[in-house]
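A single protein chain has been removed from this complex, and every other one stays in its place.
The letters A, B and C name the chains in turn, as written, and every chain counts its residues from 1.
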């Protein structure tokens, strides 16, 4: 389980007057990719939140190579690019068929409900181990 | 094929600070329901647009009975409530499991790319027939 | 202070591939109109929330007469259409210059942080009085 894959049908509401998906809406899709990937790793993010571990976004970067259009079926591939004590980086590729549309990264801090950083290894060794393993299996 | 059904996983980006789905975002889901329903009826909306027939929204109404939450899997049921020469009304029910969350209606005018009303029966008899049949099969 | 007026510059992100404002995004503007109107009435909604009184949306209806375009400056006029023990209805008109684009209504329940209905007259007589007065001054 080195990477997650999820499919998204482009919504009309996601387009803009250029006739393509508005660039900001890709960030919503990264969230969908992350949600499904964490679920596959055995720890749904909704459950993480209920357990008091939040993933606060600290950085986003996104490169747009080709546009996506209304009703396209796009695939979001999600991997772990880096994981440290209080921080994790996800990497994403968005495809339409074989065609790479977008490459992105999001960096997150692990925090508790008061917004304080938490050392995941201590707070939730199970989740830490799953994320570590997933990260180690990511091909270069 | 009297009604369409499609499933949507609630996105984090769709929630608001009340902890539930922001009420405006249900309208995006109605669009998803409509898109999938028209596809099942044999006329994808993306194709309709390419053929120069647009569905412009003229009225929306929505009743919110219970909130939806992040990561819920909701079902959008879409029907045709009325169809006339230049106008169509869709009716929607949104469920989480057996629980009815939202009831909505959208009214649309059939227009061409210049925004002029088109009489669907003349412009696209095939689509008109499919929509008529779907409408007639809607139970009261 | 019988009605509120607020101006909104249409954002690129609010348009869709038809080249106009996506119909769902008007609901965000109704929220802006409501926020500014309540502020003018002396009770910012952010403060109401901090005081434990929430306005949960129970119904929305919206009629779209003419489209709004990117970079338009639109005016949202907000009034109170009805107010009862645990319920309030706002009415909105959205203009571009003198031209009426949209007419809408939202109905809300007054609830506490546990989602239980609250009788505003008892819980917050000051706010109740202001809303009552504003409502009575709305012309027919």
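To be clear about the criterion, a residue touches a chain if its C-beta (ideal position, glycine included) is under 8 Å from a C-beta of that chain, and two chains touch if they have at least 3 such contacts.
A quick note: this is a predicted structure, and the numbers were derived from the prediction, not measured.
Enquirer: Would you mind spotting which of C:27, C:53, C:88 or C:134 touches the chain that isn't drawn?
Expert: In the complete complex, the chain left out is touched by residue C:27.
Enquirer: Looking at the whole complex, which of B:12, B:95 or B:128 touches the chain that is not displayed?
Expert: B:12
Enquirer: I need the residue numbers on subunit A that touch the omitted chain, in ascending order.
Expert: Interface residues of subunit A facing the absent chain: 18, 23-25, 27-28, 31, 54, 56-64.
Enquirer: For subunit B, enumerate the residues touching the unshown chain of the complex.
Expert: For subunit B, the residues touching the absent chain are 12-13, 15-17, 19-20, 22, 24, 70.
Enquirer: May I ask you to list the residues on subunit C that touch the chain which is not drawn?
Expert: Against the left-out chain, subunit C lists 9, 11-13, 27-28, 31-32, 35, 44-46, 49, 70-71.
Methods note: only the chains that are shown with their structure count from here on.
Enquirer: Taking each chain's centre as the mean of its CA atoms, how far is subunit B from subunit C in angstrom?
Expert: The answer is 25 Å.
Enquirer: Let me have the rounded angstrom distance from the C-alpha centre of subunit A over to the C-alpha centre of subunit B, please.
Expert: Inter-chain centre distance comes to 29 Å.
Enquirer: Find the geometric centre of each of subunit A and subunit C from their Cα atoms only, then give the gap between the two centres in Å, rounded to an integer.
Expert: 35
Enquirer: At least two other chains touched by the same residue of subunit A: list those residues.
Expert: If we look for residues of subunit A contacting two or more partner chains, we find 12-13, 70.
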